[in-house]
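All protein chains but one are shown in place.
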Amino acid sequence: MDIAVNVRQHDGQRPCKVVDLNGEIDVYTSPKVKEALTGLIDAGHYDLVINLENVRYIDSTGLGVLIGSLKRVREHAGTVNLVCTNPQIKKIFDITGLVKIFGIYDTEAAACENL
Amino acid sequence: MDIAVNVRQHDGQRPCKVVDLNGEIDVYTSPKVKEALTGLIDAGHYDLVINLENVRYIDSTGLGVLIGSLKRVREHAGTVNLVCTNPQIKKIFDITGLVKIFGIYDTEAAACENL
Amino acid sequence: MRESVASAAVASDGVVELRIPSRAEWVGVARLAVAGIASRLQFSIDDIEDLKLAVAEACTNCIQHATGSDAIIIACRILPDRLTISVTDHGRGTSPEALAPKRPGDQQVGGLGVFLIRSLMDEVEYEVDPQTGTCLRMTKYLRS
Partner (left out) sequence: MRESVASAAVASDGVVELRIPSRAEWVGVARLAVAGIASRLQFSIDDIEDLKLAVAEACTNCIQHATGSDAIIIACRILPDRLTISVTDHGRGTSPEALAPKRPGDQQVGGLGVFLIRSLMDEVEYEVDPQTGTCLRMTKYLRS
């Protein structure tokens, strides 16, 4: 019922920060995710890949944090791509229409290449 | 929160039935375990190896079923050996003193050989 | 391996009730309990995930919006063909419009909770009293 956040540098065609999330993102844990993403954006990192492969659960507060981050980086011509393979979590992005505003990829490589 | 029971024949020095239990043994599931063990004993199988390696949880009703089976096979000069490596479950056999009445082994091979 | 106990539970008028403080750290316990109840009733893994999310969204709304409520009561009623879950708080209620069915706006940070609840459950009903609080009753049917 907790979340672990880990940030890595990815030096590809277009360098970016990769944020690994591991656990469950809910009303209790999403402030920790928000803090990490806000920290990166405040430090000038506007291209982000958020890896949700090890996220077993996400609710609307988690979605809100992702949407908020996307809006902020877009003000700086940046973008947020997601890595997600869990069908239940994909379903939530589908239902809410968020598939249309996020780039969602099956692999981290694809998410980084398509920034 | 459920239990799966599977019975295999073991043809060693002393042939026996090996009972694989997988899941949790509690007041809800122990009747199913009892039924399986009673069935074997009624059919004349008095040497039993009960493999608890995939048992994540056992309570006093589960212990009661094991003790009841041991008492019944002993009336026919049989015995019940257990395979158990889970430290939490070993601890319960320790606390209750059941380590003294059951043969408890780390491997199925050892449990079968020592019947 | 999973055996249905729905019919047995009905006989004893099966209600499982959980009461948690209206605080973010206890929503995970509500999710766990609901997952346990739903798996006893032979709901599919997908349906269990839907139930967990719907209950969590309801609890999150109590915590974030039900001003003055210190507890959340989650009552699960087990019927042979369905599970009805009510989530009740005793805080300040909202207007019916806030809870009405609607599609979420594009790129809007909030406003997804009620939409998700309505999407994931088969029947959803809000009872709002500005004085005594909000009661959300939602049902999911067992697919057979």
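In order of appearance the chains are A, B and C, and numbering begins at 1 in each one.
Everything that follows uses one rule, which is that a residue touches a chain if its C-beta (ideal position, glycine included) is under 8 Å from a C-beta of that chain, and two chains touch if they have at least 3 such contacts.
Given the structure is predicted, the values throughout are model-derived calculations rather than measurements.
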Item to complete: Determine which of the presented chains are touched by the chain that is not presented, and list them.
Response: A, B, C
Item to complete: Could I get the residues of chain C that touch the absent chain, sorted low to high?
Response: 5, 8-9, 12-23, 25-26, 28-29, 32-33, 35-37, 40, 70
Discussion item. What does the interface between chain A and the hidden chain look like in terms of residue numbers?
Written reply: 1-4, 23
Worksheet item: Contacts of chain B with the missing chain: which residues?
Response: 1, 24, 26-28, 57, 59-61, 63-64, 67-68, 70-71, 88, 92, 95-97, 101
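One rule holds for everything that comes next: only the chains that are shown with their structure count from here on.
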Worksheet entry | Chain contact topology (line, ring, star, complete or other) | line
Item to complete: Name the chain whose C-alpha centroid is farthest from the C-alpha centroid of chain C.
Response: B
Fill in: Whole-Å gap between the CA centroids of chain A and chain C
27
Worksheet item: When the centre of a chain is set as the mean of its C-alpha atoms, what distance in Å lies between chain B and chain C?
Response: 41
Discussion item. I'd like to verify one number: the distance from the centre of chain A to the centre of chain B, where each centre is the average of its C-alpha atoms, in whole angstrom.
Written reply: 48
Practice prompt. Note the residues in chain C that touch 2 or more other chains, in rising order.
Written response: none
